[in-house]
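Every protein chain of the complex appears in place save one, which is left out.
Then we have chain A:
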Amino acid sequence: MEFFKIRRDIPFMRNALVFNVISFVTFLAAVFFLFSRGLHLSVEFTGGTLMEVSYSQPADLNKIRSTVDGLGISDVQVQNFGTAQDVLIRMPVQKGTTSSQQSEKVLTALKAADASATMRRTEFVGPQVGDELAADGLKALAFVVVGIMIYLAIRFEWKFAVAAIIANLHDVIIILGFFAFFQWEFSLPVLAAVLAVLGYSVNESVVIFDRIRENFRRYRKMNTEQIIDNAITSTISRTIITHGSTQLMVLSMLIFGGATLHYFALALTIGILFGIYSSVFVAASISMWLGIQREDLVKGGPKKDLDPNDPNAGAAV
(Lines give C-alpha, C1' and ligand atoms only; values in the text may rest on other atoms or scores of the structure.)
Protein backbone atom coordinates (compact mmCIF):
# COMPACT_ATOMS: atom_id res chain seq x y z
CA MET A 1 0.00 0.00 0.00
CA GLU A 2 1.09 3.53 -0.66
CA PHE A 3 -1.15 6.47 0.06
CA PHE A 4 1.10 9.25 -1.12
CA LYS A 5 2.06 9.27 -4.77
CA ILE A 6 3.34 12.80 -5.15
CA ARG A 7 5.22 13.53 -8.37
CA ARG A 8 6.33 17.04 -7.74
CA ASP A 9 6.94 19.07 -4.59
CA ILE A 10 3.72 20.68 -3.43
CA PRO A 11 4.08 24.48 -3.39
CA PHE A 12 3.04 24.92 0.23
CA MET A 13 4.95 28.16 0.71
CA ARG A 14 3.33 29.91 -2.27
CA ASN A 15 0.08 30.05 -0.34
CA ALA A 16 1.71 30.54 3.02
CA LEU A 17 0.43 34.07 3.38
CA VAL A 18 -3.20 33.04 2.92
CA PHE A 19 -2.90 30.31 5.51
CA ASN A 20 -1.07 32.60 7.88
CA VAL A 21 -3.94 35.05 7.70
CA ILE A 22 -6.40 32.22 8.39
CA SER A 23 -4.22 31.09 11.32
CA PHE A 24 -4.04 34.57 12.68
CA VAL A 25 -7.81 35.00 12.50
CA THR A 26 -8.44 31.66 14.25
CA PHE A 27 -5.86 32.61 16.83
CA LEU A 28 -7.54 35.97 17.45
CA ALA A 29 -10.94 34.29 17.68
CA ALA A 30 -9.56 31.87 20.26
CA VAL A 31 -8.07 34.71 22.29
CA PHE A 32 -11.37 36.60 22.00
CA PHE A 33 -13.39 33.67 23.32
CA LEU A 34 -10.86 33.05 26.07
CA PHE A 35 -11.35 36.59 27.31
CA SER A 36 -15.07 37.01 26.61
CA ARG A 37 -16.29 33.61 27.80
CA GLY A 38 -13.42 32.43 29.90
CA LEU A 39 -12.60 28.84 30.70
CA HIS A 40 -15.10 26.72 32.54
CA LEU A 41 -12.70 25.65 35.27
CA SER A 42 -13.34 22.47 37.22
CA VAL A 43 -13.60 22.47 41.01
CA GLU A 44 -9.97 21.43 41.13
CA PHE A 45 -9.17 25.02 40.26
CA THR A 46 -12.03 26.93 41.80
CA GLY A 47 -12.53 25.00 45.00
CA GLY A 48 -15.83 23.55 46.11
CA THR A 49 -17.67 20.29 46.54
CA LEU A 50 -18.23 17.65 43.92
CA MET A 51 -20.63 14.78 44.47
CA GLU A 52 -21.24 11.78 42.31
CA VAL A 53 -24.64 10.25 42.91
CA SER A 54 -25.88 7.07 41.35
CA TYR A 55 -29.54 6.14 40.70
CA SER A 56 -31.12 2.83 39.85
CA GLN A 57 -33.21 4.52 37.11
CA PRO A 58 -32.08 7.11 34.59
CA ALA A 59 -31.91 10.30 36.61
CA ASP A 60 -34.14 13.32 36.09
CA LEU A 61 -31.63 16.15 36.01
CA ASN A 62 -34.19 18.94 36.26
CA LYS A 63 -35.71 17.42 39.37
CA ILE A 64 -32.31 17.02 40.98
CA ARG A 65 -31.43 20.59 40.07
CA SER A 66 -34.56 21.99 41.66
CA THR A 67 -34.08 19.80 44.76
CA VAL A 68 -30.57 21.14 45.27
CA ASP A 69 -31.67 24.69 44.48
CA GLY A 70 -34.40 24.30 47.07
CA LEU A 71 -31.72 23.86 49.74
CA GLY A 72 -30.59 27.42 49.15
CA ILE A 73 -27.33 26.52 47.43
CA SER A 74 -26.81 28.72 44.41
CA ASP A 75 -24.74 28.23 41.26
CA VAL A 76 -25.08 24.46 41.29
CA GLN A 77 -24.29 22.39 38.23
CA VAL A 78 -25.92 19.05 37.68
CA GLN A 79 -24.91 16.84 34.82
CA ASN A 80 -24.84 13.22 33.75
CA PHE A 81 -21.59 11.49 34.30
CA GLY A 82 -20.86 8.69 31.90
CA THR A 83 -24.26 7.00 32.06
CA ALA A 84 -27.84 8.17 32.46
CA GLN A 85 -27.97 6.79 36.00
CA ASP A 86 -24.90 8.60 37.29
CA VAL A 87 -25.07 12.27 38.12
CA LEU A 88 -22.34 14.71 38.93
CA ILE A 89 -23.30 17.61 41.19
CA ARG A 90 -20.90 20.47 41.59
CA MET A 91 -21.33 23.12 44.23
CA PRO A 92 -19.26 26.16 45.07
CA VAL A 93 -17.78 26.67 48.52
CA GLN A 94 -20.43 27.68 51.03
CA LYS A 95 -19.52 29.81 53.98
CA GLY A 96 -20.46 28.41 57.37
CA THR A 97 -20.83 24.78 56.36
CA THR A 98 -18.13 22.24 55.69
CA SER A 99 -17.98 20.28 52.50
CA SER A 100 -19.14 17.04 54.12
CA GLN A 101 -22.06 18.79 55.84
CA GLN A 102 -23.01 20.28 52.51
CA SER A 103 -22.85 16.98 50.62
CA GLU A 104 -24.71 15.14 53.38
CA LYS A 105 -27.44 17.76 53.34
CA VAL A 106 -27.75 17.40 49.58
CA LEU A 107 -27.76 13.60 49.72
CA THR A 108 -30.49 13.57 52.38
CA ALA A 109 -32.63 15.81 50.21
CA LEU A 110 -31.98 13.67 47.13
CA LYS A 111 -32.79 10.49 49.04
CA ALA A 112 -36.07 12.02 50.15
CA ALA A 113 -36.89 12.68 46.51
CA ASP A 114 -35.70 9.31 45.20
CA ALA A 115 -34.72 6.53 47.61
CA SER A 116 -32.39 4.86 45.13
CA ALA A 117 -29.88 7.73 45.28
CA THR A 118 -26.51 6.51 46.51
CA MET A 119 -23.36 8.49 46.95
CA ARG A 120 -20.49 7.18 44.86
CA ARG A 121 -17.88 9.76 45.66
CA THR A 122 -17.44 13.21 47.10
CA GLU A 123 -14.53 15.49 46.61
CA PHE A 124 -13.69 18.65 48.37
CA VAL A 125 -11.01 20.95 47.06
CA GLY A 126 -10.03 24.08 48.87
CA PRO A 127 -9.60 27.11 46.63
CA GLN A 128 -6.07 27.70 47.86
CA VAL A 129 -5.12 24.40 46.28
CA GLY A 130 -6.80 25.62 43.10
CA ASP A 131 -4.78 28.83 42.98
CA GLU A 132 -1.61 26.88 43.37
CA LEU A 133 -2.58 24.47 40.60
CA ALA A 134 -3.13 27.33 38.20
CA ALA A 135 0.18 28.90 39.16
CA ASP A 136 1.97 25.57 38.74
CA GLY A 137 0.34 25.10 35.37
CA LEU A 138 1.64 28.46 34.20
CA LYS A 139 5.10 27.68 35.56
CA ALA A 140 5.10 24.39 33.67
CA LEU A 141 4.07 26.21 30.50
CA ALA A 142 6.87 28.74 30.92
CA PHE A 143 9.37 25.98 31.59
CA VAL A 144 8.32 24.10 28.45
CA VAL A 145 8.53 27.20 26.28
CA VAL A 146 11.96 28.22 27.55
CA GLY A 147 13.32 24.66 27.58
CA ILE A 148 12.24 23.88 24.05
CA MET A 149 13.47 27.22 22.73
CA ILE A 150 16.91 26.72 24.26
CA TYR A 151 17.15 23.19 22.91
CA LEU A 152 16.07 24.17 19.41
CA ALA A 153 18.30 27.24 19.39
CA ILE A 154 21.29 25.05 20.22
CA ARG A 155 20.44 22.13 17.94
CA PHE A 156 19.17 24.27 15.05
CA GLU A 157 18.93 28.02 14.93
CA TRP A 158 17.14 30.73 16.90
CA LYS A 159 14.80 31.43 13.97
CA PHE A 160 13.56 27.84 14.12
CA ALA A 161 13.20 28.08 17.88
CA VAL A 162 11.03 31.19 17.59
CA ALA A 163 8.96 29.68 14.78
CA ALA A 164 8.40 26.41 16.64
CA ILE A 165 7.31 28.16 19.81
CA ILE A 166 4.89 30.45 17.98
CA ALA A 167 3.39 27.44 16.18
CA ASN A 168 3.19 25.63 19.48
CA LEU A 169 1.49 28.39 21.41
CA HIS A 170 -0.84 28.80 18.44
CA ASP A 171 -1.98 25.21 18.96
CA VAL A 172 -2.33 25.59 22.70
CA ILE A 173 -4.31 28.83 22.46
CA ILE A 174 -6.62 27.27 19.88
CA ILE A 175 -7.32 24.27 22.14
CA LEU A 176 -8.07 26.67 24.96
CA GLY A 177 -10.25 28.68 22.56
CA PHE A 178 -12.29 25.54 21.84
CA PHE A 179 -12.71 24.88 25.54
CA ALA A 180 -13.79 28.48 26.10
CA PHE A 181 -16.19 28.55 23.13
CA PHE A 182 -17.98 25.31 23.97
CA GLN A 183 -17.60 25.84 27.72
CA TRP A 184 -16.17 22.35 28.08
CA GLU A 185 -14.87 21.64 31.53
CA PHE A 186 -11.21 22.49 31.93
CA SER A 187 -9.84 20.07 34.50
CA LEU A 188 -6.40 18.94 35.56
CA PRO A 189 -6.21 16.06 33.07
CA VAL A 190 -7.07 18.57 30.35
CA LEU A 191 -4.22 20.77 31.52
CA ALA A 192 -1.96 17.73 31.28
CA ALA A 193 -3.25 17.09 27.76
CA VAL A 194 -2.61 20.70 26.71
CA LEU A 195 0.95 20.53 27.98
CA ALA A 196 1.45 17.14 26.31
CA VAL A 197 0.28 18.76 23.05
CA LEU A 198 3.03 21.33 23.50
CA GLY A 199 5.63 18.57 23.41
CA TYR A 200 3.80 16.68 20.71
CA SER A 201 3.32 19.59 18.35
CA VAL A 202 6.91 20.74 18.61
CA ASN A 203 7.87 17.18 17.79
CA GLU A 204 6.09 17.72 14.48
CA SER A 205 7.87 20.96 13.68
CA VAL A 206 11.23 19.43 14.54
CA VAL A 207 10.80 16.64 11.99
CA ILE A 208 10.24 19.23 9.25
CA PHE A 209 13.07 21.49 10.45
CA ASP A 210 15.34 18.50 10.46
CA ARG A 211 14.53 17.83 6.84
CA ILE A 212 14.97 21.49 5.92
CA ARG A 213 18.45 21.41 7.44
CA GLU A 214 19.29 18.26 5.53
CA ASN A 215 17.99 19.72 2.27
CA PHE A 216 20.09 22.86 2.67
CA ARG A 217 23.13 20.61 2.78
CA ARG A 218 22.06 18.39 -0.06
CA TYR A 219 20.45 20.65 -2.66
CA ARG A 220 22.73 23.62 -3.14
CA LYS A 221 20.80 25.09 -6.08
CA MET A 222 17.32 25.32 -4.56
CA ASN A 223 16.12 28.51 -2.93
CA THR A 224 14.69 28.62 0.56
CA GLU A 225 11.09 28.33 -0.60
CA GLN A 226 11.81 25.27 -2.72
CA ILE A 227 13.80 23.69 0.09
CA ILE A 228 10.93 24.11 2.52
CA ASP A 229 8.40 22.80 -0.02
CA ASN A 230 10.55 19.77 -0.66
CA ALA A 231 11.05 19.14 3.05
CA ILE A 232 7.32 19.26 3.78
CA THR A 233 6.44 17.15 0.75
CA SER A 234 8.93 14.43 1.52
CA THR A 235 7.87 14.17 5.14
CA ILE A 236 4.13 14.55 4.54
CA SER A 237 3.51 10.81 4.41
CA ARG A 238 5.24 10.30 7.73
CA THR A 239 3.43 13.29 9.25
CA ILE A 240 0.02 12.00 8.28
CA ILE A 241 0.70 8.38 9.22
CA THR A 242 2.14 9.28 12.61
CA HIS A 243 -0.74 11.60 13.37
CA GLY A 244 -3.13 8.95 12.15
CA SER A 245 -1.67 6.36 14.52
CA THR A 246 -1.69 8.71 17.47
CA GLN A 247 -5.21 9.73 16.58
CA LEU A 248 -6.23 6.06 16.54
CA MET A 249 -4.99 5.74 20.11
CA VAL A 250 -6.68 8.93 21.23
CA LEU A 251 -9.86 7.91 19.46
CA SER A 252 -9.85 4.66 21.35
CA MET A 253 -9.50 6.72 24.55
CA LEU A 254 -12.40 8.89 23.47
CA ILE A 255 -14.58 5.85 22.80
CA PHE A 256 -13.56 3.49 25.60
CA GLY A 257 -12.05 5.81 28.21
CA GLY A 258 -15.37 6.91 29.64
CA ALA A 259 -16.36 10.27 31.04
CA THR A 260 -13.21 10.78 33.06
CA LEU A 261 -11.00 10.74 29.98
CA HIS A 262 -13.48 12.38 27.62
CA TYR A 263 -12.21 15.96 27.67
CA PHE A 264 -8.63 14.78 27.94
CA ALA A 265 -9.01 12.86 24.69
CA LEU A 266 -10.90 15.73 23.11
CA ALA A 267 -8.11 18.20 23.90
CA LEU A 268 -5.60 15.80 22.38
CA THR A 269 -7.71 15.34 19.26
CA ILE A 270 -7.82 19.08 18.62
CA GLY A 271 -4.13 19.28 19.42
CA ILE A 272 -3.28 16.57 16.90
CA LEU A 273 -5.36 18.10 14.12
CA PHE A 274 -3.92 21.57 14.62
CA GLY A 275 -0.48 20.07 15.19
CA ILE A 276 -0.27 18.92 11.55
CA TYR A 277 -1.53 22.21 10.26
CA SER A 278 0.62 24.42 12.41
CA SER A 279 3.88 22.61 11.76
CA VAL A 280 3.33 22.94 8.02
CA PHE A 281 1.76 26.34 7.68
CA VAL A 282 2.81 28.13 10.83
CA ALA A 283 6.23 26.85 11.89
CA ALA A 284 7.67 26.45 8.41
CA SER A 285 6.30 29.70 7.05
CA ILE A 286 7.32 31.76 10.07
CA SER A 287 10.85 30.46 9.79
CA MET A 288 10.68 31.49 6.14
CA TRP A 289 9.46 34.99 7.01
CA LEU A 290 12.23 35.20 9.59
CA GLY A 291 14.57 34.69 6.65
CA ILE A 292 16.10 31.32 7.30
CA GLN A 293 18.95 30.63 4.84
CA ARG A 294 21.57 28.08 4.04
CA GLU A 295 24.25 29.99 5.96
CA ASP A 296 22.22 29.72 9.18
CA LEU A 297 22.35 25.97 9.18
CA VAL A 298 25.42 24.99 7.20
CA LYS A 299 28.13 26.79 9.08
CA GLY A 300 31.67 25.71 8.30
CA GLY A 301 30.80 22.82 6.06
CA PRO A 302 28.48 19.93 6.75
CA LYS A 303 28.24 19.17 10.44
CA LYS A 304 28.52 15.57 11.41
CA ASP A 305 25.18 14.63 12.87
CA LEU A 306 25.95 11.12 13.85
CA ASP A 307 27.98 10.12 16.79
CA PRO A 308 30.33 7.30 15.78
CA ASN A 309 30.01 5.80 19.27
CA ASP A 310 26.26 5.78 19.14
CA PRO A 311 25.13 2.27 20.08
CA ASN A 312 21.86 2.65 18.19
CA ALA A 313 23.30 3.72 14.89
CA GLY A 314 24.01 0.19 13.80
CA ALA A 315 27.26 -1.41 12.72
CA ALA A 316 29.33 0.70 10.38
CA VAL A 317 31.39 -0.84 7.66
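Following the convention adopted for this analysis, a contact is a pair of C-beta atoms (placed from the backbone, for glycine too) under 8 Å apart; a residue touches a chain by one contact, two chains touch by 3 or more; residues count from 1.
As a working rule, contacts and distances are computed from a predicted model.
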{"item": "Name per UniProt, for the chain absent here [options: \"Reductase\", \"Alkylation response protein AidB-like acyl-CoA dehydrogenase\", \"Protein translocase subunit SecD\" or \"ABC-type transport system, permease component\"]", "value": "\"Protein translocase subunit SecD\""}
{"item": "Option touching the unshown chain, where A:38, A:58 or A:147 are the choices", "value": "A:147"}
{"item": "Where the unshown chain meets chain A, residue by residue", "value": "1-2, 5-7, 44, 52, 99-100, 120-126, 128-129, 132-133, 136-137, 139-141, 143-144, 147-148, 151-152, 155, 188-189, 191-192, 195-196, 198-200, 202-204, 206-207, 209-211, 214, 234-235, 237-238, 241-242, 244-253, 255-258, 260-261, 264-265, 268, 305-306, 310-315, 317"}
